[in-house]
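This structure is in structure tokens; I'll ask about it shortly.
With one protein chain held back, the other chains of the complex are shown just where they sit.
Here is chain A:
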Amino acid sequence: MSTPVIADPVANPAAEPAVVTGAPTAAQRVTSFMPVIALVALLAALTIADPDFLTQRSLTAAVRTSAPLVVLAAGATLVVLCGGIDLSIAALCSLSTVFFAMWLPDLGGLTILAVVAAAGAIGAVQGIAHVVLRIPSFVVTLGGMSIFSAIALVISDAGPIRVIDRDATAWLNLYVAGYVPMSFFVAVLVVAVVSLVIKLTPLESFVRATGYSESAARLAGTPVDAVKVAAFTVSGACAGLAAVMLASRNFSGSPTMADNLLLPAVAAIVVGGTAITGGHGSLWRSLTGALVVTLLRVGLPIVGVPSAWEQILYGAIIVAAVALTLDRSKVLIIK
């Protein structure tokens, strides 16, 4: 097209500025590493308070404790990235520990797969209810939380079920390279694999577009509903895997075993710097967040903080961590 009629777009460069604002500032770059900085600072503070803390033994214990929380938080992070929330993870995890203890005598080594698959399917049902019935994810999973707790109580006769066959999960208590507990290694592996799959495929732009602006994602023809259902499925499956870790460590399944992990998991996600409004964040961030949360829970009693103060400090540190880690340039609305 070289007809003289065409207005040369370069002819009026002053008409509008090409870029309204510049590249990310140094402060913004630091902010994106803030969760890691917070983790290191916390580790340093605990070591100063009690020099014995920084030993291989207590660190190994800490990361082993963190494994179920890492998996729970990582799964729920996907739902949060899509702009939703999954409140059912802890209750589903408790229910899954009951499944595990009940199915182990019959299924043996296949129990792990069965529990993860069942929990994933339950997550998928919640996702389908959310997209088909158009009910907010907050409500669907709040209802799910209640239902799963009740089912767990009913099928377990409201008490713990002992795990007798310990061979099936004995491998989870091994160590990788001598020091890294297998359960933590598996947790990191899950984060790595899911992150990699998202990163290398169009899923990343689907998830982020859905989280930032669902209407724009829909009008661009992206499979918004399928992505959301997938996120809930992975979140459910992660709850199942976390249940396997918990049940194998406690040698029992219990209808309330993981119930106290819901708020730590949500805390791990936000401390990691994932925007609760969706779009911005990653599973790696939640891994870091889960480590921060675990260090607080494990470390504060070790350094001699009285248990009453522990909760105050815990709450204050989480709020402070979010204040530091939240990248406000990426989050348009703080709600």
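Heads up, the rule we're going with is that contacts are C-beta pairs under 8 Å (C-beta built on N, C-alpha and C of every residue); 3 or more make two chains touch, one makes a residue touch a chain; residues count from 1.
We take it that contacts and distances are computed from a predicted model.
Trainee: Which name from "Putative dehydrogenase", "Malonate decarboxylase, alpha subunit", "Acyl carrier protein" or "Sugar ABC transporter ATP-binding protein" does UniProt give the chain that's left off?
Mentor: "Sugar ABC transporter ATP-binding protein"
Trainee: Which listed residue, A:109, A:136, A:159 or A:202, touches the chain dropped from view?
Mentor: Missing-chain contact among the listed residues: A:202.
Trainee: I'm checking contacts with the chain that's been left out. Which of A:212, A:232 or A:284 qualifies?
Mentor: In the full complex, the listed residue that touches the missing chain is A:212.
Trainee: Touch as defined at the start, partner being the missing chain; which of A:96, A:111, A:222 or A:282 qualifies?
Mentor: Of the candidates A:96, A:111, A:222 or A:282, A:222 is in touch with the missing chain.
Trainee: Against the chain that's been left off, what residues of chain A make contact? List them.
Mentor: Spelled out for chain A, the touching residues are 1, 3, 5-7, 9-10, 12-13, 15-21, 23, 200-202, 204-205, 208-209, 212-213, 215-223, 279-280, 330, 332.
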